[in-house]
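For subunit A:
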Amino acid sequence: MNKLSLIGLLSIMIRRDLVLAMRRRADVVTTLIFFVIVVSLFPLGVGPEADMLRNMAPGVIWVAALLASMLSLGRLFSADHLDGTLEQMLLVPQSLSVLVLAKILAHWMVSGLPLVIMAPVLGLQFDMTAQSIGVLIIALLLGTPTLSMIGAVGAALTLGLRGGGALVSLLVLPLCIPVLIFGAGAVEAVISGTSVSSHLSLLGALLVMALAFTPWVTALALRISME
Partner candidate 1 sequence: MVPWFACSAAIMFVAGLYISFFVAPTDVQQSEAYRIMFIHVPVSILSMFIYLVMAGYAALGLIFNTRLSSMMASALAPTGALLAFLSLWTGALWGKPMWGAWWVWDARLTSELILLFLYLGFIALHASIDDPRRADRASALLAILGSVNVPIIYFSVQWWNTLHQGASVKLTGTSMHVAMQQGMYTMMLAVWLYAITISLIRVRSIILERESKAQWVSELMEIKR
Partner candidate 2 sequence: MNWGEFFAMNGYAWYVWGSFGMALLIFIVEMVMVRHRRTVILQQLRLTSNAEDL
């Protein structure tokens, strides 16, 4: 039997999840709309002063992105769990971590990437400068995959539990705080004219760390949850 390479396995899994997501577009769109609505609610809540909004923008967009990614976490493993495909994945004679990584990447492409693409439009709503919007996009690109990966651990741990959604937020949100701080900090650094690169490199470091450990931890959590 010819064994598949890990890259082959990765691409099969990513393609499968993307096809599945495309056949259920409504879910993807819902997350995006949630993100846009949350961000748009803030000016209505705190008033339309342009100066204040400009200062708030990075924080608001980041918090909304965090909440939106929490919202979509439930879908990451639960559908596969319910129809039994997850069981079969545990029996795949290759590393489960690779499959998990593929699922996380696919999940990020359908739930994280749209947020990043949408963010500039929202930045304009908040009257952000072109430069800070640029940094916002880079920070989101570095930060949202980390959020997906940390979230995946939470989703795996709470698989099949009642009240999973709220529980996942309780577990995952505290762990996401560093990403939030550096992500919003990068944009604030542009506004206040201090160094951006340190924030971005810290975000990058978090991403690398998450990339190295979370697929493995998530795989372990899945095995525990499937017992």
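FYI, a residue touches a chain if its C-beta (ideal position, glycine included) is under 8 Å from a C-beta of that chain, and two chains touch if they have at least 3 such contacts; residues count from 1.
Regarding selection, all candidates are chains of the complex that A comes from, given by their letters.
This one's a predicted model, so the numbers in the text were calculated from it and none came from an experiment.
> In the complex, what candidate makes contact with subunit A, out of 1 or 2?
Candidate touching subunit A in this assembly: 1.
> Which stretch or stretches of subunit A touch candidate 1 in the complex?
Per the stated touch rule, the residues are 153, 157-158, 161-163, 167, 170-171, 173-175, 177-178, 181-182, 185, 188, 194, 202, 206, 217, 220-221, 224-225, 227.
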